[in-house]
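First the structure, which I've put down as structure tokens, then a few questions once you've had a look.
Here the complex is missing a single protein chain, while all its other protein chains stay put.
After this line comes subunit A, so read on.
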């Protein structure tokens, strides 16, 4: 942490906001509100939030593609409004939608995209080879991108973002649609890039991914920041350290729920979350909770685990899809 602070500051946003103008379909949307964020060289920052929280909007502002409507933003110390091309030359962008060039083949997609950065063809031909290998698309190198599967397109999009050897990589849900092998491979590659000093900003709906990959995460809700810190810090600050998961056979679910509520009423220092298929009991000591509950009702299955970032996320953003 302290060593990271000595690294140069690459992104600095304060009070950052974006309101989309009112369209024919509705009123103006404040998609991002008063966001403060910092990113240093070699750091991985996670952006978490429910659908529509403003993650992609934030990413597009950082990518110097979409101008902020509020606050100030510096990327590489430059103003995105005036130095967009110079900033974008040093960024790698993986948008949420793949947006590959439908009229080109896999290899051409890499080379042509690289040309937009003004890179010489000689360099690009060689880089395209390496990136095709990285994306494991050797067999499809000369196929039109329309012939790729969803996951292959995703891998190509990620490979494409590396063609200019960026200093900051912006990844908007990079692993959505990837199989477990490809996801593992990507994490591996991202960690190596990070060790080489590349800064990463990742949005994801997979909390395990954020926990593994990110030094710090920001949790957004309706455009505003609700919490920020390292995954460890967030777990320490917002949830009890252990979680007891209880499953009951259909009819006993309600009885189990009542028993836990009773114990809490009697003073047990737990927090109960009721899900349709199971109960989650957050506690400082999960095994103690397990013993005390099982003395009253017997669940079909029970398990004690450490609290994860997912528990923090759910606690902070609520379980309901729409509140």
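In this text, contacts are C-beta pairs under 8 Å (C-beta built on N, C-alpha and C of every residue); 3 or more make two chains touch, one makes a residue touch a chain; residues count from 1.
Convention: contacts and distances are computed from a predicted model.
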Review point. Which of "LutB/LldF family L-lactate oxidation iron-sulfur protein", "Ferredoxin", "Transport permease protein" or "Xanthine dehydrogenase family protein molybdopterin-binding subunit" is the UniProt protein name of the chain not shown?
Key: "Transport permease protein"
Point to revise | Among A:164, A:204, A:290 or A:317, the residue in touch with the chain that has been omitted | key: A:164
Check your understanding: Hey, which of A:117, A:134 or A:187 is the one touching the hidden chain?
Key -> A:117
Exercise for review: Consider the whole complex, including the chain that is not shown, and state which of A:88, A:140, A:194 or A:253 touches that chain.
Suggested key: A:88
Revision key, fill the gap. The one residue from A:65, A:78 or A:257 touching the chain left out of view is A:65
**Study point:** Those residues of subunit A which, in the complete complex, touch the missing chain
**Key:** 20, 63, 65-67, 84-86, 88-91, 93, 95, 97, 99-104, 108, 112-113, 115-120, 123, 164-167, 196-197
